[in-house]
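The structure appears below as structure tokens.
Yeah, one chain of the complex is gone here, protein chain that is, but the others are all in their spots.
Moving on to chain A:
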Amino acid sequence: MTAAVFFGCAFIAFGPALALYVFTIATDPLRVTFLIAGRASEGLKSINPEETAPSMRLLAYVSGLGFGITSGVFSFVNPLFDSLGPGTVGIHGDSPQFFLNSAFMTLVIILLHVFWGIVFFDGCEKKKWYILLMVLLTHLLVSTQYYSASLHLTSSGLAASVFTD
């Protein structure tokens, strides 16, 4: 598999998240801290005065993005680096588009996490518990859909990793 596959899939999966980061977060170090520390920013929040506090919406967005990027990276980085090594995708009759599919699904998951983050924080703030339930249910729904899709594929795609180190 070529470097083109590697870079192409990497940018498909992480491009939008990176763009979101560069244009909205990288400019403010406080936001970067919230991104990395995520939930561990309780302490920072408590000494945050009102006027220049990052608003709840921003915090929701940043932590959603943080969760999304982490989740996407952990899911996709191993196949991504496998794509740099030798191998033939789909040699046993599976889909040769394994990497492309994975890249798009990673992209979807990252964006979903951002949205879920914002909606969840909003639900918590306005104490509308049905919103939390909806977030949880939609999350489960998405995962179930992935699961049922994966069941229809026999020994999906990692023929490639059979041939890599």
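By definition in this document, contacts are C-beta pairs under 8 Å (C-beta built on N, C-alpha and C of every residue); 3 or more make two chains touch, one makes a residue touch a chain; residues count from 1.
Methods note: contacts and distances are computed from a predicted model.
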"Presenilin", "Sec1 family domain-containing protein 1", "Glucosamine 6-phosphate N-acetyltransferase" or "Cell cycle checkpoint protein RAD1" - which is the UniProt name of the missing chain: "Presenilin"
Chain A residues touching the omitted chain (full complex): 28-30, 32-33, 36-37, 40, 43-44, 47-49, 52, 70-71, 73-79, 81-82, 98, 101-102, 105-106, 109, 142-143, 146-147, 149-150, 153, 156-158, 161, 164-165
